[in-house]
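Input: one structure, supplied below.
Of the protein chains in this complex, one is absent; all others appear in place.
On to chain A.
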Amino acid sequence: MEEVDVEPSTTVTVDLYSLSCKHLGFEWGPGDLLVYETNYKLQGPRSASSPSVHVVRRDEDICSPILRKLFNESHLIFVGLQKIKEDVPSKNKKSQFVSISKNYRSVIRACMEELQQNAGKPSQYGDQVSILLAIELIWNLCEVLFIDAAPAGSLLLHLLDWVRLHKSDVDTRAREVLQSDSPAQHQSYWDVVISLVLQGRTDEARQVLSKQASLRAESSSVFKRMDVLLQNMPIFNPAGTQTLTEFDVKWRHWHEECDRCLQDNTFASNRHLETICKILVGDEDTLLEQRELLSTWYHFLVTRLLFTHPTIKPPDLHYYAQSSMNMFLGPRASPEPLDIILLSAFEFDLHQVIKDCSIALNNWWFVAHLTDLLDHCKLLQSHNLQCVSHIRSSYLSYMHVCVSLWQLAVDYFDHCPEFGRVYLELQIERVPLDTERKAIKVLRICEDRQMSEQVRSICKIMAKRALRNNRLGSALSWSIRAKDAAFATLISERFLQDYSNKGFFTDLDLLDNLGPAMLLSDRLTFLGKYREFHRLYGEKRFSEAARLLLSLMTAKIAPRSLWMTLLTDALPLLEQKEVIFSNIQEKDIIMFNIESTKTELLRLALARNLAMAIVKEGTIET
């Protein structure tokens, strides 16, 4: 089986303004490609009229609300599918998987219908609708053959449903004929009857035929004969008690009956009825003559099976498929990619189906979801998994195209065994952090998955941005969240500088509630404690404040630049009526400020307090 080969069909031309620009420069953007006129060969300035720059979006419609709905709804189905537990017995699982498959298909159909309804002009979404139709066609067949895995008997019935679903013009025409004034005279009358027979819809065919019969009394016996044939056509009932063998016997009898009618020239008087009888007998030439009504080789295939081999077994399908395609297309026509994909499906070559779909259909959504479902059904062999990985990763980069889909993408990344994590790490960093709220959303996703480097990076970016805009409180909280000690130190210094300049602290809420985060860096600890000192002082809890101030001085975490300030802070405490500092504490202070004290006042205050302390201590002792 030769591989499907597709030439690059997507070609875009952009306006060029300047003739001196021979080349196109480009730059990858998030979901688009920027191109600009340039000339790589010329060196030095040239006078060019203003060169043009274009932003080319590869898949703009992916962001359209209709398609977005497709993505959203299928995402829900996807997530639900992942939740199906491994330990559920496989018999129950099969019906679940079939149901999920049907859900996906109904989502596709809903999208198609919406596109058709919303098309401004008929051709607007024409191509997209065609693609969705093809996708649903392939998916449906895969569901019948692989997921539902219908056995002989049911197989044909499912295939008939499949064909009927994808050839709904029959119903339209039938309705048209039946609603006309004189159905039997309608020009499409016989086409409708034959189409219904081709689809095995014998009851409906009979209903339409009855319109004819009532008109021509003299030929009514012929019509009655046909009516009986059609009525007697056996249809296998999977839920019934009849076995396949019994059905087969019955069917053969009926088949012989039809054949006898042909031999007896029963329908010789009416060529249409004769044609129908030949169809019932499964005459290949007659079936091929109905090419226009059948319109596709796979319709031809299913019809052929219906009237020659209704008990077809899955493994035998491929022989009929190949020959049907050859017969129908004829020697000159060559199969299109869609035909090859369907043929691979009939041959039960799932691997080939997936491969060809990912090549021929530039649609990762379809391939990614279908292969995921097939994977859950345990239908993919291990050698397929590399292909599956590739598909998933392609889908994920495709999703990145539309920025608003990034949150959906996260769930897919989570279920991508090989590359998921790495891709998510790469992609999540690129989500623009437009607002604090968005940044927190992104952070939560990273934190939930222990992506510590991404957490750090995002927090750092936010901290830096806040700092640039002089929002110190915000910068500090982000640095703390980033666990970035160096940056926290830097911001703490800015806080302290601010305090020195203004005389008061900003962002009190933050500083008062640092908690253990304070320990991130020495400078931050100092800042927190220093603020606490001021708070205690404000609450007139002088002895606690004093103790804190002293510990700050002795712990050596105070920056040099602030020693003067600290001592100045100590001053009012020293002036208090009570001896706040005991002798020992005093000594500490003195040690501390030996290097830096310059003010007379301070020395005086210290001396006075020391004197008081000595007196007090002395008094107690005696």
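What we mean here is this: a residue touches a chain if its C-beta (ideal position, glycine included) is under 8 Å from a C-beta of that chain, and two chains touch if they have at least 3 such contacts; residues count from 1.
The criterion applied here is as follows: contacts and distances are computed from a predicted model.
K.L.:
Looking at UniProt, which of "Autophagy-related protein 101", "Nucleoporin SEH1-like", "Regulator of G protein signaling 11" or "Glyceronephosphate O-acyltransferase" names the chain we cannot see?
P.N.:
The UniProt record for the chain left out of view names it "Nucleoporin SEH1-like".
K.L.:
Could you tell which one of A:V177, A:A360, A:I480 or A:L573 touches the chain left off the display?
P.N.:
A:A360
K.L.:
Which one touches the absent chain: A:N103, A:S180 or A:S457?
P.N.:
Looking across A:N103, A:S180 or A:S457, the contact with the absent chain belongs to A:S457.
K.L.:
Where the complex has a chain not shown, which of A:S50, A:Q263 or A:Q381 is the residue touching it?
P.N.:
A:S50
K.L.:
List the chain A residues touching the unshown chain?
P.N.:
Here the touching residues of chain A are 6-16, 20-31, 33-40, 42-48, 50-62, 67, 116, 122, 125, 127-135, 137, 166-169, 172, 295-297, 299, 328-329, 333, 335-339, 355, 358-363, 365-366, 386-387, 389-391, 393-394, 396-397, 400, 419, 421-423, 426-427, 429-434, 457, 460-461, 464-465, 468-470, 490.
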